[in-house]
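With one protein chain removed, the remaining protein chains of the complex are shown where they sit.
Each chain carries a letter (A, B and C) given by its place in the written order, and its residues are counted from 1.
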């Protein structure tokens, strides 16, 4: 039940993340995969760059997952892998996978983890457009 | 945007189902994977057998997915693969994968599809225990 | 007029075959067919539910049945 949490500059192996959470005791696996979209707020995106404060990101991710285990005591396995560095369109930026004995909790726990990750985990995204770049969410 | 719907007696290729829904226009992919648990209602399960009325199952699955497209117009890609035949513990029984531009809708649409699939799609499950078998949900 | 009815899962086990052929009940409706089948196979009445499908769609009790229809008994489903 130790969660598999990592931040990597290599392409994410989605199948490995899913396999990491599958067990014979948990019949429900929900996963969220975030990929690089070709536009953001109507503006064409060429590629992305993620920067991470790894030690804090992993600490905060650990807190998020611990909160999920508290909220859903039936939660069994969790894997979260976040990519950093330069990503092309369509590349996988993040995978969250959770396994629970029952279905509804797998959706709820996975959604809680990705939603909370986006609020507290110290990773920053710079979008590159045809005519410039922008740190996402930096300004009001 | 034609959904990928299938019922197969071969092991499900989860990675292929996920790849089928990933596009550069939809940044959010949610998937649900149902695997064979080693117990059911506290009773140890040795293996499962799924029987399918394929033509009706695919018809009903098409209705379910069409309803999801109506409820979430931003829904882009959908893949549903259901296994039939004899499955061992841990085997993947079903995969639902959906892709949307935004996150919340990917969770909602995926959950709708698996929840509704379980209500209307003509697939039956027989659990095998140490001391007998039972068609799941058949009796009150 | 006769009807062929496809059977799956527990209904197949109750009836003992995967297809039965019956003279159409009068009236030839889904409801009358279910009544007839429950009379011949009382164990069908013990199921949590038993629907009838016509041409891959769930049918209501008053739906008319024809020889050419693909008819099936649908015991409680349990996919996923």
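Methods note: a residue touches a chain if its C-beta (ideal position, glycine included) is under 8 Å from a C-beta of that chain, and two chains touch if they have at least 3 such contacts.
Owing to the predicted nature of the structure, the values given are computational and were not obtained by experimental measurement.
Considering the entire complex, the omitted chain makes contact with A. Within the complete assembly, A:136 is the residue of A:15, A:66 or A:136 that touches the hidden chain.
For chain A, the residues touching the absent chain in the complete assembly are 34, 50-53, 55-57, 59-60, 82, 93-94, 114, 117-126, 135-140.
Heads up, the rule we're going with is that only the chains that are shown with their structure count from here on.
Computed from the mean C-alpha positions, the centre of chain A lies at a distance of 23 Å from the centre of chain B.
Multi-chain contact residues, meaning those touching two or more other chains, occur in chain C at positions 80. The set of chain A residues that touch two or more partner chains comprises 103.
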